[in-house]
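Left out: one protein chain. Kept in place: all the others.
Residue numbering begins at 1 within each chain, and the chains themselves are lettered A and B in the order written.
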Amino acid sequence: MLHRRKGAIPYLLLAPGIAWLLVFFVLPMWYLGKMSLSEGLFPTFSFNWAWGNFSEAVSSYQTQFIRSGEYAAIATVIALAVSYPLAYWIAFRGGKWKNLFLLLVISPFFVTYLIRTLAWETILSDDGVVVNTLKWLHILPPDGRLLATSVAVIAGITYNFLPFMVLPLYVSLEQIDHRLIEAAEDLYASAPRAFYRVTLPLSLPGVFAGVLLTFIPAAGDFINAQLLGTPRQYMIGNVIQSEFLAVRDYPTAAALSFVLMAAILVIVLIFAKVLGTERLTVAA
Amino acid sequence: MSEAFTREDLLRRAVAGGALLSVPGLLAACGGSSKSAATTTTTVSTTLPQTIVWSNWPLYIDVKGKRHPSLDQFQAHYGVKVRYIEDINDNDSFFGKIEGPLSQGQSTGRDLIVLTDTSGLPGRMIELGWLEKLDKSAIPNIKNLQPIQQHPNWDPNREYSLPWQSGMTGIGYDPKLVGGDIDTLHQLLTDPKLKGKVTMLTEMADSMGVTMLANGDNPTKVTNATFDRAINTLQAAVNSGQIRQFTGNDYAPLLAKGDIYACLAWSGDMVQLQADHPGLKWVLPKDGGMLWTDNMLIPKGGHTYGASVLMNWYYSPTIAAEVADYVNYITPVVGADKVLLKSDPAIAKNPLIFPTEEMLANLHQFDISAVNNVKYKKQFQALIGG
Partner (left out) sequence: MRWIKHHLLTGYAILALIYLFLPITVVVAFSFNDPKGRFNYTWSGFTLDNWLHPFDVPGPQSALEVSIEIAFLAALIATVLGTLIALALVRYKFRGSGSTNMLIFIPMTTPEVVMGASLLTLFVNWVVPQGFGTILIAHILFNISFVVVTVRARLVGFDRHLEEAAMDLGANELVTFTRVTLPLIMPGIIAAGLLAFALSIDDFVITYFNAGSTITFPLFVWGAARVATPPQINVIGTAIFLIAITLMLGNIFLQNHREKKGAVPA
């Protein structure tokens, strides 16, 4: 049931947040949009309706676009697989320690990214326990390594965005009424079936949110590829970074950014349609 | 140390000139007009400001506990406060930060900044007219500048810049893992024993410079032909899997742990690594190595006189020695090693901090106009970006 009441209430609620976004996001994006249609060499750029920037951007960096999508998708799937049971456990078995566990999940972020990554470089070191074990299990060839490969980059992305996946999942799972599950079991559903027919569907809003919060920033990430990968793993985020800061070709950087944003939005919309989000974003 | 100004002189002048806020401060107070170019007319002031704002890289000045003795000494001597901010951690990013105000004719709020020559940015800023000229009358100690530093290709008469510290780019390696010594880039790029255990630098001037030298070309005057040749050399090594990664200074943990056996490395990093891993070695390639320099610059709107006096302070051998003793990079000030010979001979005799004549003869500086060439930039980015 929705409040169909006309009235200022929704707008009042929205006002402060939306105002913030309009001023500090939309306005800069407007400037950026103008830049994407400009041409020239740093620091003089002139607005020129240069639509060619976009097609050039896409054709030059096709590989990186696709790669980013792949890496982000894989990382999201792995993150989901790892996070769902964890979130479930915290929500259903956490008891009064729930908030503490949530904090534990977030806490790796308190240690700066660079130091965490250095720690991973130590853990995944060519001569470390992990790599040696994998070699012993013949998963890795004798001269193999984990660092400076796409495995390391994807692992890094997954790790980095794990809390983004756990939190929304937890939020959704935590409020499922246990009596619904009990009812299902009373009606002779086995535990797995009860999960599949009751818990899982009710947790879909969380899944949707978690996937969004993970996939979207992951697709634009550059830092994992930079520190854990080689040139062959560079993502579109790395390209944008270098066009912006190193080459200082602002029109190309701007065009690439918009293409990236558009691509992500398209993927998200498709995903939403598949999941039937109409149910998810509107209260039943 | 020049005693041309006595402390009393300066204090008197400062008081007489009124509490002159540095130009940036004035602008901020007035809320500055964004488009007018009025802010960029330099008032040729010969009085010191109350505060000098200096942006530098972190841990790049002498440290004792929580203080910086050389800065404290300056402040005591001149009665001027220095606001020392360690907010530069990447050339391009920092430039991205200040180019906004500079392109609008606004001041950056800083009197002194430190940028690396091989980033191309000091050269670029001169071209764009975004730097103030040094007040050389306030820098008599400029006579202590190392000869090799006196005429860089991007600022031939040192009108806009003075070196802060330098570093050498050479080959760092672990002789145990390599199974011997290395002294050429060619070996780095082709020795099968090193496959996948070699890194190069994301810094174009360093990677391309050393490669050009190995190809027998001159990195100080880059041409399309020499550039392409170097790109091809490196591309081959990338394609064969010889080069594991292009890194910033994060080759250091890899080398320390033995994940890589050899790499292009900076002299300052090696000094630190060798403290914990004395077995690691560093050499200048036989064909030559590169010299990079972090330069002190005065951004437009900065207080020229104040910044110049501050630069002068650091060109006295005693003060330069204080800094070199801690920072362990290459000081541009002649005579600093003599001062250190008495107080810290280990540092004074370390060729990575005070290179020998032979090494200096084999060091080259990269053609900065090549660094700023968009076509070359994109070629190099394509090489390191996959």
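Note that in this section a residue touches a chain if its C-beta (ideal position, glycine included) is under 8 Å from a C-beta of that chain, and two chains touch if they have at least 3 such contacts.
Just so it is clear, the structure is predicted and the values come from calculations on it, not from any experiment.
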Of A:Leu134, A:Leu200 or A:Met261, the one touching the omitted chain in the full complex: A:Met261
Contacting the left-out chain in the complete assembly, out of A:Phe54, A:Tyr71, A:Tyr88 or A:Tyr234: A:Tyr88
From B:Gln73, B:Asn218, B:Gln274 or B:Asn350, residue that would touch the chain that is not displayed: B:Gln274
Residues of chain B (touch criterion as defined above) contacting the omitted chain: 28, 31-32, 34, 53, 55, 57-60, 63, 65-68, 85-90, 93, 96-97, 100-101, 104, 106, 109-110, 248-250, 252-253, 256-257, 268-269, 271-277, 327
Touching residues on chain A - with respect to the absent chain: 1-4, 9-11, 13-14, 16-18, 20-22, 24-29, 31-32, 82-83, 85-86, 88-90, 93, 96-100, 102-116, 118-120, 122-123, 159, 162-164, 167-168, 170-172, 174-177, 191, 202, 205-206, 208-209, 212-213, 216-217, 219-220, 222, 237, 240-241, 244-245, 253-254, 257, 260-261, 264-265, 268, 280-283
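In this text, only the chains that are shown with their structure count from here on.
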Centre-to-centre distance between chain B and chain A (centres being mean Cα positions), rounded to whole Å: 37
Residues of chain B that touch chain A when the two form their complex: 90, 92-93, 95-96, 99, 103, 128, 196, 238, 243-246, 250, 253-254, 257-259, 374, 377-378, 381, 383-386
In the complex with chain B, residue positions of chain A that touch it: 41, 43, 63-64, 118, 121-122, 125-127, 143, 145, 147-148, 227, 229-234, 238-239, 242, 244-249
